[in-house]
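Missing here is one protein chain; the remaining ones are kept as they sit in the complex.
All chains are identified by letter, namely A, B and C, in their written order; residue positions are counted from 1 within each chain.
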Amino acid sequence: MSTQVLSNESVKKESVEIEESRSLWGEAWHRLKKDKVAMTCLIIVCLYSLIGLLSALGLVAADWAKEVGPSYAPPFENWDYILGTDIFGRDVLKKVIHGTQIAMSVGLISSLIAIPIGVVLGALAGYFGGWVDEIIVWFYTTFSSIPGIILLMSIAFVLGKGITTVYIALGLTSWVGLCRLIRGEVMKHKNREYVQAAGALGAGHGRKLFKHILPNVTHIIIIFTSLQFQVAIKSEVILSYIGLGVSGQPSWGTMIDDAKMELARDVWWQLAGATFAMFFVVLAFNILGDALRDALDPKLKGKG
Amino acid sequence: MSDILLSIKDLCVDFNTGDGIVRAVNNISFDVPAGKTVGLVGESGSGKSVTSLAAMGLIPNPPGKITGGEILFKGKDLVKASEEEMRRIRGKEISMIFQEPMTSLNPVFRVGDQVSEILMLHMGMTKKQAWARSVELLDQVGIPDPQRSALKYPHEMSGGQKQRVVIAIAIACEPKLLIADEPTTALDVTIQKQVLDLMFDLQEKYKMGLLFITHDLGVIADIADDVVVMYRSNLVEQGDTKKIFTAAGHPYTKGLLACRPALDKNPKRLLTVSDFMDESGAEISLDESKTKKVDKVYNPSEEKNPVLLEVNNLHVDFPIKGGVFGRTVDQFKAVNSVSFKLRKGMTLGLVGESGCGKTTLGRSILRLIEPTQGQVLYNGIDLTKLDKKQLRDMRSKVQIIFQDPYSSLNPRMTIEEVLLEPMLLHNIGGSKEERISKAKWLMEKVGLKSNQLSRYPHEFSGGQRQRICIARALAVNPEFIICDESVSALDVSVQAQVLNLLLDLQAEFGLTYIFISHDLSVVNFISDEVAVMKSGEVVELDTASNVYLKPEKQYTKDLLSAIPKGIPKALLAEQNL
Amino acid sequence: MSGNLNYIIRRLLYLIPVLLGVCGLVFLLFNVVAGDPTMLLLGKHADAQQMADLKAQLGLDKSLIAQYFDIVKSAFTFDFGRSWATKQQITEMLYQGAIPSLTLTIPGFFISTVMSLMIAIFVAYYRGKGIDLFIRTLAIALMSTSSLVYILVFQKYLAFELGLFEISGYEYGFPSFIPYIALPVVIWVVMSIGPDVRFYRTLILDEIYQDYVRTARAKGLSEKKILFKHVLRNALIPVITYTVVNLPFLILGALLLESFFSIPGLGGLTLSAVNASDFPVIKAMAILSAIAYILFTLVSDILYTLVDPRVKLN
Partner (left out) sequence: MFKSLLVVLSGVMILGASCTKKVDLKDRTLHVNVSAKVKGFDPVNAGDTYSSGEIARVYEGLLTYHYLKRPYTLIPNLAEDMPTVSNNGMTYTFKIKKGVKFQDNKCFPNGKGRELKAKDFVYSIKRMADAKNVSEGWWLLDKKIKGLNAWRTKYKTEKTNYDEVVEGVKALDDYTIQFTLSQPYPQFLYSLAMVYTFAVPKEAVDFYGKDFLNNPVGTGPFVTKPYTQGTRIEYTKSPSYRDVFYPTEGSAEDKANGLLADAGKKLPLVDKIVVSIITESQPAWLNFEKGKLDLNGIPKDNFESVVTPDKGVTDKYAKKGIDLVITPDLDITYIAFNHEDPLFKSNLKLRQAMSLAYDGDTANKLFYNNQGIIAQTLLPPGIGGYDPNYKNPYRQFSVEKAKKLLAEAGYKNGKGLPTIMYDTTATTVARQMGEYFKKQMAQIGINIQLNTNTWPQLTKKVKTKQTQIFGMAWLGDYPDAENFLQLTYGPNMAPGPNGGNYNNKEFNKGFAIATKMQPGPERAAKYKELAQKSAEDVSLLLGVHRTSFVVKHSWLKNYKFSTFNHGHSKYYSLDLKKKAEMINKL
């Protein structure tokens, strides 16, 4: 009877050293690294963020307004306007790059507005329950019962024009989804035994909520942010169409909006430029969002 | 010998987890003769479930794969059988019962339909015929009023009844072989007995081979003809039950048998697998002193063991909502006028079936759940009257250890943070270094390596995590700890180590415990006094030996009789001869 | 049954505070923040006197509280007064606009739901394999482009160059509107396949890993039968509630589709109302969609109890 002994997944050896300690974040990163598709998407997103940053600092495509060629020059014919020109003869490629800055900033800042509201309200509703929960649920039901597009347009319309309105409008209409998710997750964790144990040790509400529960729901915020980016980028196009988007600088939205006059006369390159630029980053955010959900979801991790 | 029904030869099963290939079953060979019961025993992760799934061809393809050996069923090798052939065998020739009765049935189909489905599939019955046969089967497995029950949905039935339905489905086509993977583990002990008797009668009636998989040696002793012992994906020993129970060959088997707290014995400490086998698996000679039967003696003296905790007429009621505005229409009495006294340094066992209110009682004493009325005098101070501040200071004296090791530690905090938190809350230890050295001391105290402080909870096994919880409780130098089902989720060998640890700590620090559990033999081992609870009330309270040897209430008697004796049938037959 | 009745009554009563909340939000946006609209409505020759008269006539000179109660009254009586831009009766406009919108959105919604369910089941059946990843990425790729681009490109190349579809326009009446809504429906389906497939796939996968599927396999059922009989029956529950909750948005129609294909639906109506700052129309649309949303969520909860035996109304 050979008693050859081999360790098994869930029965950890008492004594044998494990290579190096890895937090849940480390575990998640380890799992994400193995997903080749997700990694390429991550690289795409980083690339776009870099371009956006460079453009914001004015290091690249700062001279998007310079006239480089004749109006509506077709693409791939001349090196200094490889993607063709718009009505004023401005380089489409530079406008696309500048558009990246707008798109990424719209996604980032609208998330930065939506996250605090969503997390705070969601956590309070989920943790305290009772009348606090009733009021917060009533508040976000009111917000979510008006169709997003009407709310978005109304806020943008009422606040007037410009990039700040785009940020605020998108931020104010997207916190509801996050709030609902956080509320559900906090409710689930509140009854977990490690929180009750903290209570038994004398930890107050504040410590239980911020030290124990919130760190365990932050993965939701990350997943939400990646999906919020793609919603924001697409909404910016709609806002530009109704004339409430950015003014005075090119964005993918204004470029696509211009196309509605140009495509009828076969001027397709400005539309193509903006569309493809947007396509890759939105696709990347979508796939990344899914991959993050699989990697960060502790439920799968626990099954060991 | 009657002909061999199922013969497994050198079976190997590998799992491709993210971090490489893991061998779950390592060339296992054993037979299941027709009409006989074979007990496959081993702790979680030993590969016993994987072996049974392999026999049914149900190993999930990615990530698992059978990489060697044969499974002969009536001469046909199932490993080579096509999916089409396997489908004709599953449910007809071989059927299987799983552990979780709560989720084994499809929630949106009626019970009758789920039984008749297999009949229509394999026996070619029409819907009407199948329904009639299903009602008969439900009656046969002891479901009350089968005609009406067949129309019920799974969620309208109790755990025990649902397991009976699963059994009805399994035996519907009168299969030759029945595989049962821990069918009764999730059930209360009284219901477990009824289900085991049912399976035993059905096996007799249909002359079925039964492969019974469990980690509970007591159950194996009662019903198995032969036993196969598995340890970390290897088969360490097999033979007929009497031989295994009286003269086990392999040290692991010996360890398993010894570390089970038995009802009739009352040893001071439990033997553990590590007393029989060292880490590498080689046998070590048994240290005689440990086996000496030293019975615990219960003689509390007034000055050494004054009354620490006195509970008078404690009530905990939960409101039941109803009506349009959700007004409270009724009260559910979870704890109903419970009173008892607990002396310092002693252990009170709280035992009862699930839903009897033992956990609520424990939590309400610590005011984790607010009691509705009654007194909880701790050293004369009534905890129910304290305001938030005073209650917080009392927290350092009174602690609790939970059941589920996976959820009682914050997954995002290192062990160091876990241990330092209580000290910070009650400002124990002057500086950070002092606290860290205390944390290291606590780790040693509970038998863990002090250099593992920077690790995270998910990097430890269940047993290790429970030790960390104990260390966390000790961090505030408590006098009184409530252990709420603290060992129920652990394997029996690990259970023994933790129980010994609790006893050592009690002896060293003079701790007082309330030990809550549904497992009578564990409560009997560790408690000085035992309180038996039923639907919110304490039906019997006496010293451990009196409760087990001279039970007064009929309910306690039923509980005790339902516990598997742990003595093989053959041996019993001999003793009665 | 009385339990259910109580629940329904309580949910209906719950409708009132939410509706008051919606009116409050609309009031805040349009009556407080947006400022005085009379300037916009009187055209280029208006003088101060005319503006004062108009303000009185539109009731904008009342106190803010009175204005808020006007909105609440309109929410309950469905009488939203007249549009400032076209002076048409708003309820009439909404009624006229609802039908064309529905003729576009109901077929679109139905086809896209059925198609994405089909694809989701197909993908779940081959889960983990290459085809699963490929189709899912394709579905996500479809939704990664703005709807405006699909409209412009499809209208130019599919409708005009290839002549497959009508370019724009709309005729009332059953058979005659079909050629006009064909291309918008195609675009609607293309846009919603992505999110739907992703959502339905996760639903089905959640069910596939349940214990009762393992029991079904142990019974000897084939993978296909398990998928269609057991798994789908359970997965349909969240699918139904998700579908019902989305129904109210159908009335709103598709804003861009309607303005580019000149379909006189509520979507186009809302868009032109925003462009012409026709506050009463926007407010009416917001309140009506809110009421529809709340009612349909209630319907979906009740449907949930009928479909899922485990759930009782409490």
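One rule holds in what follows: contacts are C-beta pairs under 8 Å (C-beta built on N, C-alpha and C of every residue); 3 or more make two chains touch, one makes a residue touch a chain.
Bear in mind the structure is a predicted one, so any value in this text is a computation, not a measurement.
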Self-check item: Omitted chain - touching chains that are shown
Solution: A, C
Exercise. Could you tell which one of C:Asn31, C:Ser74, C:Ser192 or C:Ser259 touches the chain left off the display?
Key: C:Ser259
Quiz prompt | Option from C:Arg11, C:Arg127, C:Lys156 or C:Arg233 whose C-beta touches the chain left out | solution = C:Lys156
Exercise. Please pick, from C:Ser168, C:Thr202 or C:Ser222, the residue that touches the omitted chain in the full complex.
Key: C:Ser168
Self-check item: Sole contact to the chain not displayed, among A:Tyr48, A:Tyr81 or A:Phe157
Solution: A:Phe157
Practice problem: Could you list which residues of chain C touch the chain missing from the display? | Solution: 35-37, 39-40, 42-48, 50-51, 53-54, 57, 85-89, 92-93, 96-97, 100, 107, 111, 114-115, 118, 121-122, 152, 155-156, 159-160, 163-172, 178-179, 181-183, 185-186, 189, 228, 259-264, 268, 272, 274-277
Quiz prompt | Residue ranges of chain A at the interface with the undisplayed chain | solution = 65, 71-72, 87-88, 157, 160-161, 243-244, 247-248, 254, 257-258, 260-266
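In the analysis below, only the chains that are shown with their structure count from here on.
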Practice problem: Could you quickly compare B-C and A-C and let me know which has more C-beta contacts? | Solution: A-C
Practice problem: For chain A and chain B, let me know how many angstrom lie between their CA-based centres, rounded off. | Solution: 45
Practice problem: Report the inter-chain centroid distance for chain B and chain C in whole angstrom, where each centroid is the mean of the CA atoms. | Solution: 51
Quiz item: For chain A and chain C, what's the span in angstrom between their mean Cα positions?
Solution: 23
Self-check item: Numbers and ranges of chain B residues touching at least 2 other chains
Solution: none
Quiz item: Can you list the residues of chain A that touch 2 or more other chains?
Solution: none
Quiz item: In their complex, what parts of chain B are in touch with chain C?
Solution: 56, 58, 62, 87-92, 95-96, 98, 100, 103-109, 117-118, 121-122, 153, 155, 166, 169, 321, 323-326
Exercise. Please name which positions on chain C make contact with chain A in the complex.
Key: 17-18, 21-22, 24-26, 29-30, 33-34, 133, 137, 140-141, 143-149, 152-153, 156, 194, 198, 248-249, 252, 255-256, 270-271, 274-275, 277, 282, 285-286, 289-290, 293-294
Quiz item: For the complex, which residues does chain C have touching chain B?
Solution: 6, 9-10, 128, 210-212, 214-222, 230, 233-234, 237, 308-310, 314
